[in-house]
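The next block holds one structure in the form of structure tokens; read it before the comments.
A protein chain is absent from this complex, but the other protein chains hold their places.
Note that the chains take the letters A, B and C in the order they are written out, and that residue 1 is the start of every chain.
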Amino acid sequence: MQLHYSDDDLAFRDEVRAFLNASLQESVTEKVRLALPLEKTDYENWHAALHARGWLAPNWPKQFGGAQWTAVQRHIFEEECALANAPRVVPFGLTMLGPVLQKFGSPEQQSYWLPRILNGDDWWCQGYSEPGAGSDLAALATRAVRHGDHYVVNGQKTWTTLGQYANMIFCLVRTDSEVKAQEGISFLLIDMNTPGIEVKPIVLIDGSAEVNEVWFNDVQVPVENLVGEENKGWTYAKYLLTHERTNIAGVGFARAGLAAVKRLARSEYAGEKPLIESPLFAARLAEIEIDLMAMATTNLRILSRASAGQAPGIESSMLKVKGTVIRQSINDLMRRAVGPHAVPFISEVLEDSMQIPDAVRNGRVSMQYFNNRKLSIYGGSNEIQRQIIAKTAFGGGR
Amino acid sequence: MQLHYSDDDLAFRDEVRAFLNASLQESVTEKVRLALPLEKTDYENWHAALHARGWLAPNWPKQFGGAQWTAVQRHIFEEECALANAPRVVPFGLTMLGPVLQKFGSPEQQSYWLPRILNGDDWWCQGYSEPGAGSDLAALATRAVRHGDHYVVNGQKTWTTLGQYANMIFCLVRTDSEVKAQEGISFLLIDMNTPGIEVKPIVLIDGSAEVNEVWFNDVQVPVENLVGEENKGWTYAKYLLTHERTNIAGVGFARAGLAAVKRLARSEYAGEKPLIESPLFAARLAEIEIDLMAMATTNLRILSRASAGQAPGIESSMLKVKGTVIRQSINDLMRRAVGPHAVPFISEVLEDSMQIPDAVRNGRVSMQYFNNRKLSIYGGSNEIQRQIIAKTAFGGGR
Amino acid sequence: MNFELTDEQRMLQDTLRRMLASSQGSAWQPLAEQGVFAALFSEQYGGLGGSGFDIAVVFEELGRAATIDPVLDSALLCGWLIAEVASETHSELLADIVSGEVQLAFAHTEPASRYALSHVETTIEQRAQQQVLNGQKSVVVNARCAGYLLVSARDEAADDRNCIALYLVPANCSGISMYYYEMSGGGQAAEVTFENVAVSSADCLSADALPAIESAVAAAVVAQCADTLGAMETVMSMTTDYLGTRQQFGRPLATFQALSHRVADMLIELEQARSAVILAAGHLDADPVTRDLHGSAAKNLVGRVGQLIAEESIQLHGGIGMTDEYQLGKYARRIIMADHRFGDIDYHLERFIELGKTPGDF
Partner (left out) sequence: MNFELTDEQRMLQDTLRRMLASSQGSAWQPLAEQGVFAALFSEQYGGLGGSGFDIAVVFEELGRAATIDPVLDSALLCGWLIAEVASETHSELLADIVSGEVQLAFAHTEPASRYALSHVETTIEQRAQQQVLNGQKSVVVNARCAGYLLVSARDEAADDRNCIALYLVPANCSGISMYYYEMSGGGQAAEVTFENVAVSSADCLSADALPAIESAVAAAVVAQCADTLGAMETVMSMTTDYLGTRQQFGRPLATFQALSHRVADMLIELEQARSAVILAAGHLDADPVTRDLHGSAAKNLVGRVGQLIAEESIQLHGGIGMTDEYQLGKYARRIIMADHRFGDIDYHLERFIELGKTPGDF
């Protein structure tokens, strides 16, 4: 065993650091650090900078314009981005739709859509969840009925992240209701500007409005926007869900969060001493740090196996659960750290958020605490993950 | 609301304390305090002392020779006994069989068996669980087939506590296998000296041998030893299980345990300071103490409602879960308190246990820790209790 | 021993529950009309109640309905402070508080004080003919609607238990500036700056106010815990209703055993919280050590249970629990934010340990 990065990996890390150092603007990293909302242009600029460097699509094969990094390189990149408070790369086109098109799309779809994703011509969003189908995707009810060279789509999608910025959405729709629940589902690409589509923001408990409901009312979609075969959409959706989960553990986010907690706990005072020297707080912090050190290693172990060509099994479910629990504990520590100053409601939609006095802006950490309750709910809730783990354990297939 | 004991209750408590002070022998309380095994005569002497005082059967009506105390008085008595390290009163005749006979027994059975319980003529044990029927009593397989004026019993019971001392056992047996699982069960009183009965001790992970397997091989039981009606035993068993659970929370045991932890933590040193001043240990201790204070109050609230004639609902399930969790945490603290001295294996069957050096005898607290893992398993496992609580909550019947 | 409410308390509870269930927005006026504030004070101060249990009954209902009026910070906390230190000199003001005519705000916490009640850096100085206040106060709840501020200050820099004075200052005094904000748990507060605010010696309610502050905060702790208890009751019933109704994979969520066992654990802890509130309420009139020991026990336990119930409820609801439109989030914020007022679970655990070293019978 060799726990440390190879010289090549270290050189790569230096390269990443130098790039981040040169490319990130403080006005943007400051917003990320304080969990303030980004402008659409903040995302777009970062997308363009990465594209210019050829680092936008680490997971894409070279033939489609990807960087084709090793799993360890991707891990290094993600971790460095998180520690540098880089904006996240909007994943819907790059890490979700892209691989599906590469595997199941027609040559025409590949040559039209993939470059547009890289160039940032389209802003994609995701239409999976429905009000009646949360963890139970097979229950989805949005229908597409074929009329000549068009599908006519009716129904409602929900939890569509950043849908307010998107001009395209990829959707799971029901094309056959006679068959068993998971069959009869198709994978459609839909232009958000088609008549009959309405987007409504959902305000979350922290006042944020990043997720949306999307309504479809007799929306016409050309048949060439069907990916793969009709009624095979479930297969593509599963591929998308199990594929590309290298960052599921969120190690970089957790490390950045832990660093932020430590900063806070050194400047907050409990009596004469900084909070970080209070035994109970220090114990909470240390326990999470120990858990995180172990999880980061688990993550690397799994990555290194993936690099060696082994398919990730229930380990990604394990990382999802432990990763979200750790990140939520860090958010919990963060609000504890600021003590009485956790109470201001500093919604991300407040326009003068950069002008708020520091003491009041501390309330932002509570918003993050509430917002990140979502981590254990979305992307396959932790209950679903436990179910997967247990099923495998009792199936004997470890 | 009035949280404090009435003057009458306080006077009663003083009376109990005076009695315990005068009646308990230090040679016995010392064994209880150190969780060392008691002799059969230790139990018998204590039984006799309580009987002489008229305090043996607090839960029995006066007509059968009981003390007919209020729920609060019984609580006071149980708590004082625990704090004084009194031996426990073997409950199988007094709190389990007695009430069943009083409610369902024939006048002949009542007049014969009840005085014998009070006088200590019989040592009863319980034959409910079977190897194939743990929490699922309806699956029990021990059969009784009637032949003239006898039943012939075949099968196996297990987890029979103190069965090695008993001369009588009350059993659930299957008398009809044609009907639904919970019907066709009868309640039989069986003389342990009947030919065909064999008792084998089960050694537990702490080396103790208090529980037993009881084997029945063509055992003849006179039909007059059937309690109530044939095939109605499940009703009596349920009555027994839901009735008389005033001490289910084990508040007295928990208080005595917490006092013992504090004693230990004051004498153990971590560096220059007694362990009780170590912040992490103090925090563990305080959290359990806070939980216990609340649970003791929950217990009193439920007792006071029971005194007012209201039937206990899911509260006894709540007390069972929380009570066992708290007691197990106290055992956990106890072994943590003795640090490296927790490792000696001091089984209760070691004969010279009173001669072992103090430092080595500290290992006894680990034995208690392991032994008390049973608390959350027996008497309806905590999983069964959670099931009952959830069922009621979702039935809307709170 | 008796764990039943008195008839008066039960009537108060019924009235409140009915009234708050139908009220929209502020309930201050109806609360005043029903004499609810009077229930928070003993007869000696013009009230009709004032015991720990009276307070617990009122705040459990306010929490259950998630009422946003500043009953805790203005009526109870400031009211008790006035009652403790100035019931004779300011009897009229006290009467106005009891009747709900006037609102106040307690300007005590400072940017660096965290949860310590004795940490006061705000100064009171004699300058020429007058006294001036200078300093910065944090999280002054209800500052926006308060006619007066109760301001703590010292005439020397000593950070000890003595010499903390309490001033009654009209909120519109020149030299006072405020930065207002909404609070996550409901209601509003402000950061308040005092810059050479002139006060007279008649405005000084007490020259040594810490014991009174501790007493009033002890009542606030009971109230806060009862409020959280009430909020948790609502959350639990929302959660069991939702799980009983919402279908997934063809059957109600309630039939999934892994979820239902978690609900059972939440219900067990809710009973624990209820007992802790009862204990704290029942010892509010005890000696300070006993009082604060039970207060800290309750604040710690209710804080832990609150976190469990708030987090688990959101998780068990799934996505819908995250939305602002659904009421759960409002309650979850109220419950979690309660831990940031009057000391959090760690602060109270440490205080419990400290107080436990004092020999006593509790």
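Everything below uses one rule, namely that contacts are C-beta pairs under 8 Å (C-beta built on N, C-alpha and C of every residue); 3 or more make two chains touch, one makes a residue touch a chain.
On a predicted model such as this, the values are computed, not experimentally measured, just so you know.
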item	value
Residue among B:88, B:262, B:341 or B:391 touching the omitted chain	B:341
Omitted-chain contact residue, chosen from A:72, A:118 or A:264	A:72
Touch criterion as defined above, residue of A:152, A:181 or A:300 at the omitted chain	A:300
Contacts of subunit C with the absent chain, listed as residue ranges	256-258, 260-261
Touch residues of subunit A, complete complex, unshown partner	1-6, 9, 72, 282-283, 286-287, 289-291, 293-295, 297-298, 300-301, 304-305, 314-315, 318, 321-322, 383, 385-387, 389-391, 393-394, 396
Sites on subunit B contacted by the missing partner chain, in the whole complex	129, 134-136, 139, 158-159, 202-205, 207, 268-271, 275, 278, 280-281, 328, 332, 335-336, 339-346, 357, 359-360, 363, 366-367, 369-370, 373-374, 376-378, 381-383, 386
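Operating definition for what follows: only the chains that are shown with their structure count from here on.
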item	value
Centre-of-Cα separation between subunit B and subunit A, whole angstrom	53
Inter-centroid spacing, subunit C versus subunit B (mean Cα positions, whole Å)	43
Interface hub residues of subunit B, defined as touching at least two other chains	283
Of all residues in subunit C, the ones touching two or more other chains	349-350
